[in-house]
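With one protein chain removed, the remaining protein chains of the complex are shown where they sit.
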Amino acid sequence: MILFTFKRFLQLIPVFFGATLLVYFLVFATPGDPIAALSGGKPMSPAVESALRAQYNLDQPFWVQYFLYLKNLVTFDLGQTFSGQPVADVIARAMPVTARLAVMALAIEAFFGIIFGVIAGLKKGKLFDSTVLVASLIVIAVPTFVLGFVLQFIVGVKLDWAKPTVGSTAPWGDLILPATVLGLVSLAYVLRLTRTSIIENKQADYVRTATAKGLSRRRVVMVHILRNSLIPVVTFLGADLGTLMGGAIVTEGIFNVPGIGNLVYQAVLKGETPTVVAVVSVLVVVFVIANLVVDLLYAWLDPRIRLV
Amino acid sequence: MRYNRTSKALVLSAALALTLTACGGGGAEEADETTGGDPSKVITANSTEPQNGLLPANTNEVGGGRVMDLLFTGLVSYDIDGKPVNELAESIETTDAKTYTIKIKTGQKFTNGEAVTAKSFVDAWNFGAAAKNAQLNSYFFESIKGYDTVSAEGATEETMEGLKVVDDTTFTVELKRAESDFPLRLGYTAFYPLPAAAFEDPKAFGEKPAGNGPYKLAEDGWKHNVQIDLVPNADYSGPRTAANGGVSFKIYSTFDAAYQDLLANNLDVLDQIPPSALQNYQDDLGDRWVNQAYAGNATMTIASYLPEFKGEAGELRRQAISMSINRQEIIDNIFFGGKQIAKDFTSPVLDGYSDALPGNEVLTFNAEKAKELWAEADKIDPWPADKTFTMTSNIDGAGNKEYIEAMANQISNTLGIKAELNPIPTFKEMRELVVSKKLTGASRAGWQADYPSLYNFLGPLYGTGAGSNDGDYSSKEFDQKLAEGLAATSVEEGNKIFNEAQQILLKDLPVIPLWYQAVQGGWSDQVTDVKFGWNGVPVYNAIVGK
Partner (left out) sequence: MSENPTPEIIEPTASAPRVRAGKISSRRIEHYVAPLEETPLQSVDKVDETATPLSMWAQAWRSLRTQPLFIISAALILLVIAVAAFPGLFTSTSPTSCSLEFARQGPSAGHPLGFTFQGCDIYARIMYGAQASVLVGLFTTIAVVVFGGILGALAGYYGGWLDAILARLADIFFALPLILGAIIIMQLPAFRENRSIWTVIITLAIFGWPQMARITRGAVIEAKSSDYVMASRSLGLSKFKTLVKHVVPNSLAPVIVVSTISLGIYIVAEATLSFLGLGLPPSIMSWGNDIASAQISVRNNPEILMWPALALSITVLSFIMLGDAVRDALDPKSRKG
């Protein structure tokens, strides 16, 4: 297992360089001129324009730009934003906030998704099962920006249970509502994956064995059925962590969370290459680690699976 | 200042995006109970992250602009109606509108203890204009003699010959040519003075500016992307003294979020109601809202280089399109009142504005006439069958989608041609289309005044080769009028000539004026005395807590 983990971390190196190169190229290839946008549509003297271009290496061909970026990267200089902030600082401020938000959303979707999924699976076709199906349909068909907006209005303004937006330090308490909204769509996935898996497994032979052995129903469900049903769920959750971190653009906007979703969105629009590359690189690392954890969990959940 | 900036609406999903500065018409009764206020209350207000370090000549967008205007004070400031009021200027005198002698008040200090002298202005302006400093607002100094030398690429000269320090409190400005509205510009951000410390390390200074305005940056006041805290500056003694205990700008990425905060009393002042709340904000807020015109307008540019809009047929077509837009219907149904239909190319809050310019009937909805004009144009040069009339707009900083779609429907209903929105994902792509002259059909435009003057709405936009002349309009006759207007000895005389120039525009329609912008804002029940200025920005220093 240690060798397995070590091999994974070795893979990080080519993945990291591959990702930076790809993203650098993609941002480079987006249409539009970032410097022209800086002027806000107002006139800009040619001297100012060429000075700014030189400052961000935008007057260089692609390979030179990328090489200069890598050169700085070696000294842990991630470059600067168009506002002159070091990218490293910007990410260091935004990343913890988003990480908290994502972890909380993941916890919410895992907890409720699995519980509701188990109940729905055990009571297939009953009222509870149909109710959660309809509820998931709402989550799927009403986009996050509407659902979040409505929940924010009801909980934050009408009921006054929480602040409508997240405070400047993004404390855990403020993040409950945004994390719920963020986790809702994934909750629908987790719920239905758990449900289906439970339905498949509740007829498995070992369940009968366990029941026949006289184990309590609770124990059969919790230990035997659930554990054997979790592989697809764990797979989904592992992949979802990164999606929650990078894809929180809409939720972060609604609740004004100063996280990386918003950061990378703005950076893409502005063509601020160093920020986009840095955020994506961090996300790739998160993904590789999340994936590693998932693979380790497979082996734990089902001892027949060997790590190779 | 252009309002179609990404920075103004850092928007997330277009659905969340809203940069409508909606408008016009009457406003709420402004509460006038100054008594019993709490002068120590810190006011929270919405803003966006400043795009650059806080240097006067490098701040060209609203997020940084509103902070700069509180941290610094220039020779003049604008009162609530946009009239210039002397701040540091003792007097600004000229005999020929070409050479100005400026005397400043004594005893003023920057918050780092340095005295504000004539040199503080001259050095700051030279710094802003010099090519090597690459300041975004450098073109603001282009009227000053010697600008061309210092702003040329690779220039080594760093001082403009038109600026001369006479003594500690006096300096002179010589312009390239007579410009009677020059004193009006001096309240703009680019013209603020700077202490010597700013030139030693501009970058560090931009993070922690030492200004001379009614407020100063609190200790560690700028928390990037989150909040900017300002506290009153005790050394300031001008017309804009702080009536509160400070201003905290909260950085919002959407106006929807800010509005919800306002409703929950989690934000004190909001300067823009999001489109999703335009229908109900007056009910939500009781008497705590405003809806008043400010110096900005919205237009659609039809580039002069488009073949189908050239010549006489082109002129008829532009008029037909203008007359097929039912502006009032859009204002009523998309903006829910607010804005005022445009009757010229400027703004009604400016001195010299006229709503009765001859020829402005082309801006009034008239379906019959529009069809006639279109048919006439078709006789000269038929509109290709199946050609769609597109209206291009970047939609990343959005809030524009709705009205453009409504206009597309009106144009296609009236003229019987296909018309639709051509959405461009990013502002930078939109700018590239403009710069490389690849616009097709019409494209969204608009102007927000830098300083309160008719010229500011005309010269930079329609003068031949002017910096913001996106449609490449060129008319000798119009250029001539502009020059005459600038050379006029009085502002009134100048305005008269500028309005004559506008009549040429009404005939040529380089852009189709749509409506005048208005600020729709609101405030919490924790504050009172909230007023919005001529440029749509709240007068932060006057707000008091309850």
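In order of appearance the chains are A and B, and numbering begins at 1 in each one.
The working rule: a contact is a pair of C-beta atoms (placed from the backbone, for glycine too) under 8 Å apart; a residue touches a chain by one contact, two chains touch by 3 or more.
Because the structure is a prediction, the values reported are computed rather than measured.
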item: Partner chains on view for the chain not depicted; value: A, B
item: Which of A:A54, A:I115 or A:V150 contacts the chain that the document leaves out; value: A:V150
item: Chain not shown: contacting residue from B:N333, B:T364 or B:Q503; value: B:N333
item: Hidden partner chain, touching residue among A:L58, A:A88, A:I176 or A:A239; value: A:A239
item: Missing-chain contacts mapped onto chain A; value: 7, 11, 14-15, 18-19, 22-23, 26-27, 29-31, 133, 136-138, 140-143, 145-146, 149-150, 153, 185, 188-189, 192-193, 196-197, 199-200, 202-206, 208-210, 212-216, 219, 224, 228, 231-232, 234-236, 238-239, 242-243, 246-247, 249-250, 264-265, 268-269, 276, 280-281, 283-284, 286-288, 291, 294, 298, 302-306, 308
item: Absent chain, residues of chain B that touch it; value: 13-16, 275-277, 279-280, 326, 329-330, 332-334, 388, 394-396, 401-402, 405-406, 408-410, 413, 418, 420-426
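Here, only the chains that are shown with their structure count from here on.
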item: Mean-CA-position distance for chain B and chain A (Å); value: 38
item: In the complex, chain A residues that touch chain B; value: 30-34, 36-48, 50-52, 55, 82-85, 89-90, 93-94, 143, 145-146, 149, 152-153, 156-157, 160, 163-165, 168, 249-250, 252-256, 258, 262-263, 265-266, 268-271
item: Parts of chain B lying in touch with chain A, wherever the complex brings them together; value: 1-2, 4-7, 10-13, 15-16, 49-53, 60-61, 131-132, 134-136, 138-139, 151-155, 203, 206, 223-227, 250-254, 256-258, 260-261, 263-264, 266, 276, 396, 425-432, 434-435, 460, 466-468, 470
